[in-house]
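A single structure is presented below for examination.
With one protein chain removed, the remaining protein chains of the complex are shown where they sit.
Per-chain numbering from 1; labels A, B and C assigned in written order.
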Amino acid sequence: MEPISFGSDNHSGVHPEILEMINAVNRGHVVAYGDDHYTKEAEKLIRKQFGEQAAFYPVANGTGANVLSLKSVTTSYNSVICPNTAHINTDECGAPEHYTGCKLEAVETMDGKLRPQQIEAALSGRHDEHHNRPRVVSITEATELGTSYTPEEIRRLADTAHKNGLVLHMDGARIANAAAFLDVPFSALTTDADVDILSFGGTKNGMMMGESIIVLNPELDKEMKFIRKQGMQLASKMRFLSAQFIAYLTDELWLENARHANKMARLLAKLVRDVPGVEIAWPVEANGVFARIPKAVIPELQKQFFFYIWDEEKGIVRWMCSFDTEESHVREFSQAIRFACETYEKEN
Amino acid sequence: MEPISFGSDNHSGVHPEILEMINAVNRGHVVAYGDDHYTKEAEKLIRKQFGEQAAFYPVANGTGANVLSLKSVTTSYNSVICPNTAHINTDECGAPEHYTGCKLEAVETMDGKLRPQQIEAALSGRHDEHHNRPRVVSITEATELGTSYTPEEIRRLADTAHKNGLVLHMDGARIANAAAFLDVPFSALTTDADVDILSFGGTKNGMMMGESIIVLNPELDKEMKFIRKQGMQLASKMRFLSAQFIAYLTDELWLENARHANKMARLLAKLVRDVPGVEIAWPVEANGVFARIPKAVIPELQKQFFFYIWDEEKGIVRWMCSFDTEESHVREFSQAIRFACETYEKEN
Amino acid sequence: MEPISFGSDNHSGVHPEILEMINAVNRGHVVAYGDDHYTKEAEKLIRKQFGEQAAFYPVANGTGANVLSLKSVTTSYNSVICPNTAHINTDECGAPEHYTGCKLEAVETMDGKLRPQQIEAALSGRHDEHHNRPRVVSITEATELGTSYTPEEIRRLADTAHKNGLVLHMDGARIANAAAFLDVPFSALTTDADVDILSFGGTKNGMMMGESIIVLNPELDKEMKFIRKQGMQLASKMRFLSAQFIAYLTDELWLENARHANKMARLLAKLVRDVPGVEIAWPVEANGVFARIPKAVIPELQKQFFFYIWDEEKGIVRWMCSFDTEESHVREFSQAIRFACETYEKEN
Partner (left out) sequence: MEPISFGSDNHSGVHPEILEMINAVNRGHVVAYGDDHYTKEAEKLIRKQFGEQAAFYPVANGTGANVLSLKSVTTSYNSVICPNTAHINTDECGAPEHYTGCKLEAVETMDGKLRPQQIEAALSGRHDEHHNRPRVVSITEATELGTSYTPEEIRRLADTAHKNGLVLHMDGARIANAAAFLDVPFSALTTDADVDILSFGGTKNGMMMGESIIVLNPELDKEMKFIRKQGMQLASKMRFLSAQFIAYLTDELWLENARHANKMARLLAKLVRDVPGVEIAWPVEANGVFARIPKAVIPELQKQFFFYIWDEEKGIVRWMCSFDTEESHVREFSQAIRFACETYEKEN
């Protein structure tokens, strides 16, 4: 049997209601490549969340959503300012640089969250043609470190970006978890906070596959269809992507899923917070717990539970919860952590 | 109600057995990005078809399969010799050129099929650095014009390619239809014919989405995982792609589907062949019928039936059949064609 | 001793007045990368020729001028309509495709010259995201086949391009030869004919190295400095490029050089036109002569004179004249051709 997984929110499967919708749209012939009524219905639901100006482009995956978002607002001599922990900087095999030609100007942060003054700092200095011309600020909500920007923080980043002629992109692979944590609608973190373009994900929150780009600033919605097709992200039988978004956005399924995952993460953090040798690295503001634990206990724990080491050098591990993480597993896991750490402490 | 569609084999939905398998694998957590046992199972079935040396890389879609296949065997100053009707040349928004940097050397053909002497001709002339250096021959099986290469024809192309230091790539978006038409296994058209790398598709034959690259020549299987990830084609919950291949390759579902689609195409061709004003443009060797018909009857027919004009100038239309095309619809369609053409003839 | 060369107009060296100017500007320190007064002076001379709106960007070579011109007006999903004989299509090792990502839509012509209706034809058909979106028409003046567009012909191409939302680019590697042939100023072929962007060359007409981009349509002059630098075309000691343009544009040196080269080409054509077996392939409207000659005589002639075979299959050779081609050499060459062909005829 596979060990219980706190490895990633994409180790989970598909939420039953989403799978049901996939099954439901499997009827007859419809036009391919997005000219179908399911996609139109999904688009309507997107606009209900993000406003009437929002343009919705389902794509194949999250890397595709991020890279094509950036591609659509840049030219090759631009640069993208982002935290150095950004997924685009660390986990996409250089796809952003390769596909857009842009340099990533990766900035060190305390907690995965960029600050307005860091944008200003990245912009200072020589502005001539020997250097890339900055064009985008990219932030992740919730961040790769499990923290979340507040709407106000996002707006201040947007203001700083816009004041300097830059575009604000949000990697929203876990935006549902942030919205659930902050108890706000998607729009509060995006449209209302003046985000320009969003990678809107659902796979980590119960969808099967396929993510999307939502262009919130209509001035930037230029020929995205060409970018998506040339970017190898256009699904032929698109109804099966759109169906997922329909189910996801109906009856707040997204919120229910995200709330559960977040709750499990908070529970886990709470249960291990006082374990000797355990230190929670960053505030638990989404569905992940990052903790420093004694390196020696990690291999033993990994025999029973699946999780990743986040920072080998600093001894930080990452425990991710999902829409289907069971409370009993969280409790079981926390007990195993406690046992391992206490044993370790006694022996050392 | 939507008109009955002969528009494309990707207007159809998903074959029930494939959808069932997708539902079946939705159990618990498994590791993401292909390190799961479903993907291993799919790989086994692939190797049963294509030989033990075959390496299997599920990707997001057919454009991705083609472009990354080419990328994996080229560098930017290479060129790709292909028929000018090739999907990579006409229908991928320039993704092959953009992503690989290569020039496509598109060669005119009678019937969508490249001949060995055309490879030789494309190679003659100056070989210095002012010209791209040819590196790949790319053919489509079955072709975009509904014809199929025989195993012997493929082998001769492979021989010519290899003799000249080139690689043979096959776009197999409809390889099942060719195999069904020729009544041979996949391996006869690929491994045994010395094809080096294959875009192995299933979406047009009953799968939901996701295609694959199969590297048949192990010497060319260099770090494809990096190419796939950077190429924005790596699915996180890959089990849902692999599940489709499992169902597709079990109990010859692929063959059953392709045979049906081919049969419907042949039936349609047979029923309209003697209609006045109708001329079948190319031999019906897969699931598509291409016909010259009087331009004037097209708009009327398109009100009842969905299909595309293939060549505006020459008045050629394309009628595609699918795994779920119903015989009654084919008959109905053929009668409508006959009626429209006969009426037109009388009036003119 | 090297054989007398009719191989290429870039087999010649540098015109003495240009070399003298290079020597003259070698005084003291000046700011690098084009912020020097020599470059400003060259720019003034350029504006005198092309109008006050013209923006001047010296670059490293002709391929650089062409590729960055195209890059500056396209994005990766665009395409470029050009004659199939265009230098960008045949002699730049795929640099245009690789660097811009665009597809070249190469059109067959009779004489190297594109016609307006060919632009229209290339634009017809499907306009959706499955195909590249055309954005540029690129023509060469004088053409690679030694013919020249008249100002009126260029204007009609510009009108057709603009009417369809396209940009007109001119590869002016030999624009001086066309202007000399037509007896018009540069502006008649460019600014006044509504060309948008020009690769303005001089190397083939007596300069040492370095070509330039001239943006004639100010709306398209967007951040070209960044494109040039990132495109590896920015010279540090730019005064030595600018000096060449200063000499070239002073006292009509360009015209004197081009007139001479053209005159030599016309003389050569005149002297061999009646030779048995020789057929001039295209009108001699610049400094090159293209001729069909008996294939058998080519090797013997190449022992004494350097020239290239243009089209192996059709038996067409190319004889290029330069600013320093000597009349005696032309006469000597024509006699050798006559002797070889007459001897061949007698023996066969």
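Here is the rule we go by: contacts are C-beta pairs under 8 Å (C-beta built on N, C-alpha and C of every residue); 3 or more make two chains touch, one makes a residue touch a chain.
This one's a predicted model, so the numbers in the text were calculated from it and none came from an experiment.
Trainee: Which residue among A:S79, A:S187 or A:S212 touches the omitted chain?
Mentor: A:S79
Trainee: Out of B:E223, B:D274, B:E313 or B:E347, which residue would touch the omitted chain in the full complex?
Mentor: Hidden-chain contact among the options goes to B:E223.
Trainee: Touch as defined at the start, partner being the missing chain; which of A:E312, A:E327 or A:E345 qualifies?
Mentor: In the complete complex, the chain left out is touched by residue A:E312.
Trainee: Considering the whole complex, which of B:E129, B:D274, B:E313 or B:E347 touches the chain not shown?
Mentor: Going through B:E129, B:D274, B:E313 or B:E347 one by one, B:E129 is the residue touching the chain not shown.
Trainee: Can you list where chain B touches the absent chain?
Mentor: Chain B touches the chain not shown through residues 33, 71, 75-77, 101, 128-130, 132-133, 223, 225-230, 234.
Trainee: Identify the residues of chain C touching the omitted chain, counting contacts across the whole complex.
Mentor: 2, 4-5, 7-8, 10-14, 16, 19, 22-23, 25-32, 60-64, 67, 92-95, 98-99, 203-204, 208-210, 226, 229-237, 239-241, 306, 322, 324
Trainee: Where does chain A touch the missing chain, residue by residue?
Mentor: Against the missing chain, chain A presents residues 76-77, 79, 90-94, 97-98, 101-104, 124-125, 129-132, 312.
Basically, only the chains that are shown with their structure count from here on.
Trainee: Of all chains present, which has the mean Cα position farthest from that of chain A?
Mentor: C
Trainee: Between chain A and chain C, what is the gap in Å from one C-alpha centre to the other?
Mentor: 51
Trainee: Taking the mean of the CA coordinates per chain, how far is chain B from chain C in Å?
Mentor: A distance of 42 Å separates the two centres.
Trainee: Could you put a whole-Å number on the gap between the CA centroids of chain A and chain B?
Mentor: One centre to the other, that is 34 Å.
Trainee: Pull out every residue in chain A that's touching 2 or more other chains.
Mentor: Answer for chain A, listing residues that touch two or more other chains: 226, 229-230, 234.
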